[in-house]
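Note that one protein chain is taken out, while the other chains of the complex remain in position.
After this line comes chain A, so read on.
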Amino acid sequence: MTDVKLSDVSGPYFGEYGGRYVPEALIAALDELDTEFRKAADDPEFAAELQRLHREYTGRPSALTEVQRFAAHTGEARVFLKREDLNHTGSHKINNVLGQALLVKRMGKKRLIAETGAGQHGVATATAAALMDLECVVYMGEEDTRRQALNVARMRLLGAEVVPVKIGSRTLKDAINEALRDWVANVETTHYLLGTVTGPHPFPEMVRQFHRIIGEEAREQILERTGRLPDVVAACVGGGSNALGIFNAFLDDKGVELRGFEAGGEGIESGRHAARFSGGALGVLHGARSYLLQDDDGQTLPSHSVSAGLDYPSVGPAHAWLHDLGRATYEPVTDDEAMEAFRLLCRTEGIIPAIESAHALAGAMRVGKAAAAEGRTGPDGEPLLILVNLSGRGDKDVATAARWFGLLDEGVATEELERQEGRG
């Protein structure tokens, strides 16, 4: 165990977190998936095919962009963005989806199911299903189908069936419940293409493996650009796939500080947030043992965030482990802070980020300002280097942002926007 690098730790457990808290009916399929995943990991043909898709379809490697005008607002730091927003379908989600879809082809299954909150993972899954000729059903909370009507249309254009989930809180959590129920009933023909680093083993490990390319590319790029490693790596954390993807390459670089930013929503004291490390406790949800927002009876509490992608009451078990190890730290960023960073990046750099990613930008601003206040710099007095994972682009969030900043002329507000306002 002591010889295993943090970046290579495998499931089913990350410290005391993870596991397989699912009905027995799913265990055979999870075992099959685990076996296929490990076979593929050793198969150069699989790696070559995935690499080809990354290059020719997704557009990898994604760029690394230094943002000097934005950085002027973050103390004395230099800030670099890993541009996952430039990937095909607009976020990091495609990395995992293509990897799993290739596994599905190898397993001979013909049907994909997926959950989605904001719709990014659903769109990516529908995309891979179209590309690889697979049937695709996406479960989405009814609330979210209304908030993200455009992404529902995108998925349908791509040939997927979108099923609005009308039970429970009608959001991401309930979409996952419904996908699990579908999977139990159809597991022999169907793969559940889970979209983040949570769920039962092997998902947390497997999804990390398919996203580790983010950090590996970024590490190489920043070394080439600056001649050294970053001082701080910042990412937003919902389920935690983009964060783990970029953190992973730096886990064994002891000098690199890893900072995860959760949805602080309207503030921890408001109770309306998704800050599992501030307001959560040990629990089990959707197959994994991790930090969980729950009440005294172990009932799952509803989460809240302006960004649907961070609006989830639990977090990937590897993050819980890194948190307890002290290898990464996690703190909340409020809706207000995230939206301020969102606007700043738009105005200073001409990049519209996903609101999820804006939490990481706000976190980077906080880190940079604190460093300036403390007189902290990089080695030899060089500017602090902050690497931010810009996990997705903000096209999907234009309606929310327009409402937030009051950018719409009188009378233009669509019904969808009215609903979004009514959400608060």
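The rule is simple: a contact is a pair of C-beta atoms (placed from the backbone, for glycine too) under 8 Å apart; a residue touches a chain by one contact, two chains touch by 3 or more; residues count from 1.
The rule is short, and it goes like this: contacts and distances are computed from a predicted model.
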From "Tryptophan synthase alpha chain", "Carbohydrate ABC transporter membrane protein 2 (CUT1 family)", "Methylmalonyl-CoA mutase" or "ATP-binding cassette domain-containing protein", the hidden chain's UniProt protein name: "Tryptophan synthase alpha chain"
Of A:Gly19, A:Gly264 or A:Pro332, the residue in touch with the unshown chain: A:Gly19
Residue touching the undisplayed chain, where the options are A:Leu285, A:Val306 or A:Ala371: A:Leu285
Residue among A:Asn242, A:Gln294 or A:Ser307 touching the omitted chain: A:Gln294
Hidden partner chain, touching residue among A:Met107, A:Met132, A:Leu150 or A:Val184: A:Val184
Footprint left on chain A by the chain that the document does not show: 12-13, 16, 19-29, 31, 167-168, 173-174, 177, 180-181, 184-188, 281-287, 289, 292, 294, 296-300
